[in-house]
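For this depiction, one protein chain was excluded, whereas all remaining protein chains were kept in their positions.
What follows is chain A.
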Amino acid sequence: MPDAPLKIMVSSTVYGSESDLDQIHAILKGYGYDVVMSKNGTVYVPIGVSNEEACLQAVEDCDLFLGIIFPRYGSGITHKEFSKAIELDKPRWFISHHYIEYTRQLMKQFMFDAAGNRNDFEIQRTSVMDSIKVIDMYNEAIQNHLDSDKRRSHWAHPFFKTPETYDFLKTQFSDMGRRIDELNKLNNNE
């Protein structure tokens, strides 16, 4: 076993059953990771620092970043965490609910002006999606604005039911030793 566990941050809007996120936390912990998740109170908030600042600091401190996109936008902190991870070019993975890609295709016709810039289109809150800003989050994650050859770590794995995300965790994270080796190589090359 590796000496120090990797620190993985899981950033997600709380959606559906909270116990789903508890399970994600336990699975990654079981695979040996040090898991940071705002939901579980594992984001450390120093005195005088806002919750949002603490979350963004957590993004900076993590080794790996996992973003989960549910069709629910919530407060917007998750969106900021995503932007930060992309800006810092953290090794990152995104999993996205099927409805997101579907809605993106459907709503493209309303969301952009002729020049391709985002307008102020917004949907009314519904039981299946609360804000079109989740599509903005998703577009950022998949680096929609870049030419395809310039995109990096832009793959968003689709899921429909939350337990499908566990299967993704199994494939990507069950072997922590391998991820540590990869990270070491990456850091040595830079």
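Heads up, the rule we're going with is that a residue touches a chain if its C-beta (ideal position, glycine included) is under 8 Å from a C-beta of that chain, and two chains touch if they have at least 3 such contacts; residues count from 1.
Everything that follows uses one rule, which is that contacts and distances are computed from a predicted model.
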{"item": "Per UniProt record, name of the chain withheld from view [\"Amino acid ABC transporter permease\", \"Putative DNA binding domain-containing protein\", \"NADH dehydrogenase I, E subunit\" or \"Cytochrome c oxidase accessory protein CcoG\"]", "value": "\"Putative DNA binding domain-containing protein\""}
{"item": "Residue among A:26, A:49 or A:146 that touches the chain left out of view", "value": "A:26"}
{"item": "Residue among A:145, A:161 or A:185 touching the omitted chain", "value": "A:161"}
{"item": "Positions on chain A contacted by the hidden chain, ascending", "value": "15-17, 19-20, 22-23, 25-27, 29-32, 40, 70-71, 97, 99, 126-129, 160-164, 166-167, 169-170, 174-175"}
